[in-house]
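For this view, one protein chain was removed and the others were kept in their places.
Up next is subunit A:
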């Protein structure tokens, strides 16, 4: 790895923490973003030339703070603005603990219930995930102008209504947890649905989501939802090295080289699932159950040796707490593996209201393919291809289509 790569990686890793600190001290998300951006540009100029400083985060924080002070001074007309700039000059406190805290504060600020769910996700992706407005818009499938307005409104509300930068008190945490967990999960998914061209950015997103889940687990170490969320992210991320081939095409679970899975992440994820289940009351949390399913896959020596009985039982449990057509479809796939494609197809066709979902057609196509019903399989592949998915995914379906007997 060259010096430039090291610098780029460090900047990605430290960026959100530095931003969180700057937002705390300035109380202004836009100003903080500009100041951090400026510090990053300086680091890109200096670090490759002079070497990376001993404490990159402190360097970035101090540089960004100086920049923010300059901006505030330049704009300052009123006395209180000047006082604000001077107070920023106070020495930077011990970074590690404070920054950890700042990042959590920012998570809870982005996920404040006074913001709409759409705004929560958008602002979390922008500030915690470091995505540009255009990337957030693309990720959430919203026109860029709409996203820009949504972000502006959210930032204004944080400033004008004074949504505080704080980690809520212990008794408030459970009430906030649902939104926070959902947002972290969405940040992870943005990274997980990797498009080949944006590989680096997306990996940083998944890593950021895992880091946030860890912070949350540190805050609520007994909460099954949090342990389940962290386990789910770790188990899914463990497969990263095997999910794309050397040409950047997706490799599906049955064909993945399991020796390329991250054994340490799997071990940690499986242990977390165990802890979460031991602490689970009568009604299990959906993240815990999804993590248990992911653990079944992670522990199987090969796809053929997967414990399908266990997978299907976990899907049955999941359906009692979260009954959605997509979960029914995933259960049908597991049933097809255990009881044959006919059984899976019957279940899939029973779901019914997924005709707009490309993977419903793709699943039917795959099962029909295995049953030798080539013309029906062809029609289903073609139907799936009309419904929009990313390029590598549609390429995979086209390849399967050419493997059908004519």
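Throughout what follows, a contact is a pair of C-beta atoms (placed from the backbone, for glycine too) under 8 Å apart; a residue touches a chain by one contact, two chains touch by 3 or more; residues count from 1.
The rule is short, and it goes like this: contacts and distances are computed from a predicted model.
Asker: According to its UniProt record, what is the protein name of the omitted chain, chosen from "Molybdenum transport system permease", "Tat pathway signal protein", "Pyruvate dehydrogenase E1 component alpha subunit" or "YCII-related domain-containing protein"?
Answerer: "YCII-related domain-containing protein"
Asker: Where the complex has a chain not shown, which of A:164, A:241, A:254 or A:372 is the residue touching it?
Answerer: A:164
Asker: Out of A:114, A:134 or A:374, which is the one that touches the chain we can't see?
Answerer: That would be A:114, which touches the missing chain.
Asker: Which residues does subunit A use to touch the chain missing from this display?
Answerer: Interface residues of subunit A facing the absent chain: 112, 114, 160-164, 166, 168.
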